[in-house]
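As structure tokens, the structure follows; a few thoughts come after it.
Just one protein chain is left out here, and the rest sit where they should.
After this line comes chain A, so read on.
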Amino acid sequence: MKDDYELIKEIKLGSKVAMEELVDKYYKQIFHYTYRILGSYEDAYDATQEVFIAMMKALPTYQEHGKFISWLYTIAHNRCMNNYNKLKKHKSELIEEQEMSATEDHSNQYANSVFAKELLDTLPKIQKSTLILKYYHDLTSKEIAKITGVTIFTVKSRLYQGLQKLRKTIKEREKNERKG
């Protein structure tokens, strides 16, 4: 299997095969990230496609600085942050729909997914994206700092605050369940 650098070189020369290989390699990761941020499959598909289009447009001037996937995450992060507010309203409607279908479905796993999504949605978008990159994409604080354009200290602070907020939400939920 060719490494990213070789694939990029070939894409710059117009190789369709290399482009497909690169998409195969990173589509899932980028889609998972955009989905977890935006919360809707359709929006995530669109955002992922936009990320790859932006990648193709920027490839001629791309210069190797660290991992290629980090650069892709940077594009994805910026795109998601731009689209986030726009889609927030639409997303809340969607979650309601999903909750309804989850109760109808009686699928425990699906209900858990919805709960996880809800839980992450209680966080501000910057904390949410930091937590997602750390937890689901196994990135280091340094890599996250580079992707999100902040310092390592800020990343650590966001992770801490994000987790604190999750703890608080879970505790409150447990309290309510006990009361109920």
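List of remarks:
Keep this in mind: contacts are C-beta pairs under 8 Å (C-beta built on N, C-alpha and C of every residue); 3 or more make two chains touch, one makes a residue touch a chain; residues count from 1.
In this text, contacts and distances are computed from a predicted model.
The listed options are "AraC family transcriptional regulator", "ABC transporter permease", "Putative membrane protein" or "Molybdopterin synthase sulfur carrier subunit", and the UniProt record of the chain not shown names that protein "ABC transporter permease".
Mapped onto chain A, contacts with the missing chain fall at residues 9-16, 19-20, 23-24, 27-28, 31-32, 35-36, 41, 45, 48-49, 52-53, 56-57, 60, 109, 112-113, 115-117, 119-120, 135-136, 163, 166-167, 170-171.
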